[in-house]
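Note that one protein chain of the assembly has been removed; the remaining protein chains are unaltered in position.
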Amino acid sequence: MAASRALIRRSQRYGKQKHEIGDTLLGRWFRVYIPVLIFIFITLFPFYWMAITSIKSDSELLDHTRNPMFVIQPTLQHYQALFTRTNFLHWTLNTAIVAVVSTSLSLFCSILAGYSLARLRYRGANAIGWGVFITYLVPPTLLFLPLALVINQLHLTNNLWSLILTYPTFLIPFCTWLLMGYFRGIPRELEEAALVDGATRLQAMVRIAIPLALPGILSAGMFAFTLSWNEFLYSLIFMSDTAMKTIPVGVTSELIRGDEFFWGQLMAAALLGSIPVALLYSFFVDYFVAGMTAGAVKG
Amino acid sequence: MSGRKKVQGSGWTPLWDRREFLKQAGVAAGSLALGPALLEACGGSSNPTTANGAAIPKPRAGAKVQLLQWNSFVPAADDEIRRQAAEFSTANNVTVTIQTVTGDQLQPKTAAAVEAGSGPDIIQMQYGWPHLYDTACMDVSDLMGALKSQLGTVNQVNDAFSKVGSKYLAIPYCQVPNAWSYRTDLWQAAGLSNYFTTWDELAADGKQLKDKGQPPIAVSLGHAYGDAITMWYPVLWDFGGREVSADGKKVTINSKETLAAVTWAINTWKAGYISQNTLSWLDPDNNQAYHSGLITATLNGASIYIKETYTTATNHKYAPVTNNAPMPKGPSGLETLNLVFNHAVMKWTQEADTAKAFIAYLMQQDNYTKWLNASVGYNAGPFQKLASADIFNTDKKLKPFQDVVATGKWPGWPAQPSKATAQSQVQFVIVDMFAKACTSGDAKSAIADAEQKLKRIYETPA
Partner (left out) sequence: MGTAISTWRSKGLLGPRIRILEHEAPLGYLLLAPMLLLLVTFLAYPFLFGIWLSVTNAQIGDNGHFVGLGNYVFERGDTVFLQSFANTMYYTVVTTIAKLSLGLVMALLLNQVFPAQRFVRAALLLPFIIPSVLSTLAWRWMFDPTFSVVNWVSVHYLHLPAVNWLGTTNTALASMMVVNTWRGIPFFGISFLAGLQTIPVELYEAARVDGATRLQQFRTITLPMLRPILAVVLLLSTILTFGDFTLPYVLTNCAPYNSTCVLSTWAFQIGVNGGYIGIGAAISLVLFPLLTVIVAGVLIGLRSEN
């Protein structure tokens, strides 16, 4: 635990360093503040646009004569409709459940596999290490049809478990790779000392290596959570009942009706489907950065 | 006369106001209370049989049936079918659930279900899907026979799509007719009195609109699931162009008739007599453009008219000045294309009898008419006896949407629907031919390109 805290402190120290001479206020404006503002603008403008759209009434949305950047008569009717006339709350709950459980499952598999591939020596370790990465080359648009067959045979259709068990297929590879790098960065001496002291290998893994890898685990977890939250195709195919859908599927399948996009509600759902996760991330972003560090560099 | 009522509230409101609704409900309850005897005499009940007795199966108590369909533009129509499902369920001690997804998502879900061999019990087959998924759809010819004797002849397009070989693999459900909706005020402001009845007149009217500075006529040249093919297939056909021979074996697109059709399109488009902005238009785009006053006329389902007239979403901005008109004809005739839906009972279902009974229930005249009325003209019936509903009598402006049904054809006509016609439609070969020709101005190469694509679809051995 102490080692990971040290790692975070170190990254914060590096992060806060001032860069060199010529550091006048004007210079900083040109080199730092203005570019940051530009980045923020480019990144966040679509979110501003979503927010504006979600509080515009339908007639304002279709009024092409008005300046679309501002709202004249804001209304909360779309948010209200989203909560009362759709199953948005169910979708959010489903998405959260799937994300949390599939992330946990993936982390469990990745931690074990990453430790195994990074630390232990045995035949095939190298090949499997690369094979894990190759799995990303298989496009999901090809996979979902045979996968539907498997899910049906397991009687998991319309069951959140169908997603929880299939999402790890694209979560595990990256997490494993990240954690492999992280485990490699932990000095062997620590575990070997524990082994000498009488610990079993498993104890050494659980009591020494994993705690030290915690930032990496956290960042792998955040990455996995995001991808799981994001996923669309499998969820569309495997989930049928409206109350069982996840956010991306529920929103697109019920807020687009034949000839009509319900833009107000769509954008409201887009915001509500991302802002809470972002807030969550803001608490963990330091860990995320620190965690990517060792894992990435040693990759 | 329960005419058009502009009811307060946001968005969607039912056709009837509260009093009317209770009255209607009372009638319905009363007829149920009168018992099976009366209902059988009227030809409908929750457990129907016909003269030949066993053709419509009885539902099995305790059965669970799922029906997958698109979510309709008219939420009230979906509400009505759900209500009927609930009614059927309680009357027969079964559970029928209706699942809806947006139109684009229906096909991948159906494909996945077919490939996996399991999924919903009844799937709404759009266009020629029964031919595409013929290995997965159950033979429902006997149910079809019973329904035909009950309801009369079938619309030719529903029939062509539902019948594969000599067997019926789906039961006709409905059509979503496409006709023109236009702004009468802008029309008059441009000095036009009548709506065009031929394609050449369309070009002339478009020219007039342009010269008088009015917004244009606009139709999708993009990959719009409905609007693009309901426009450009008729253009091709009305000039005499044919995609493939009647036996479905030889590609005949490269003809002087097709050249005439494409040349008409190029001339009209290039001169700006129809909007040049529609190459990326999906189905909702022309609706949006119309409701914000940016176009004068477009080809669409009844949704534009319905949204203006029957909902408060647009504050009825253009309701008084919106009228509808049927399809124009060309040198070779008048053909139309509408969205056509049928219900297939899937082979993997464990509850075939209940599924068939439910479909039959939906198609009973009084149930179906209630659903038609709830759709306020968006849908039309496929059987002779289901062709009319109160709404078409009370709202005369909906008549064009009835007119286009009789001349309806299907993608790939005059060949029978098949896997190949479905492939050609999904790839938007005909629409792309027109789109390419318009943007490049080169009719011959666009036709040649389409011909090459069609040859790969129709003439390459599987």
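Per-chain numbering from 1; labels A and B assigned in written order.
One rule holds for everything that comes next: a contact is a pair of C-beta atoms (placed from the backbone, for glycine too) under 8 Å apart; a residue touches a chain by one contact, two chains touch by 3 or more.
Every value quoted in this text rests on a predicted model; they were computed, and no experiment measured them.
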### Query
Which one touches the absent chain: A:Leu147, A:Leu160 or A:Ala224?
A:Leu147
### Query
Among B:Lys163, B:Arg183 or B:His223, which one is in touch with the chain left out?
B:His223
### Task
In the full complex, which bits of chain B touch the chain not displayed? Write them out.
107-108, 111, 114-115, 132-136, 221-223, 277-282, 285, 288-289, 292, 294, 419, 422-423, 426-428, 431-432, 435-436, 439, 449, 452-453, 456, 460, 462
### Task
By the contact definition given up top, give the residues of chain A that touch the hidden chain.
11, 14-21, 31-33, 35-36, 39-40, 42-44, 46-47, 49-50, 53, 61-62, 64, 67-69, 105, 108-110, 112-113, 115-117, 120-123, 125, 128, 130, 132-143, 145-147, 149-150, 165-166, 168-169, 172, 174, 176-177, 194, 196-203, 206-207, 226, 229-230, 232-233, 247-248, 251-252, 261, 263, 266-267, 269-270, 273-274, 277-279, 281-282, 285-286, 288-294, 296-299
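In this section, only the chains that are shown with their structure count from here on.
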#### Entry: Distance between chain centroids, defined by C-alpha means - chain A, chain B (Å)
41
### Task
Please give the residue numbers of chain B that touch chain A in the complex, ascending.
10-11, 66, 68, 70-73, 75, 97, 99-105, 108-109, 111-113, 115-120, 226, 283-284, 287-288, 291-294, 300-301, 303-304, 307, 313-315, 317
### Summary
chain B partner, complex, touching residues on chain A are 58-59, 62-64, 77, 81, 144-146, 148-149, 151-152, 157, 236-237, 240-242, 252-254, 256-261
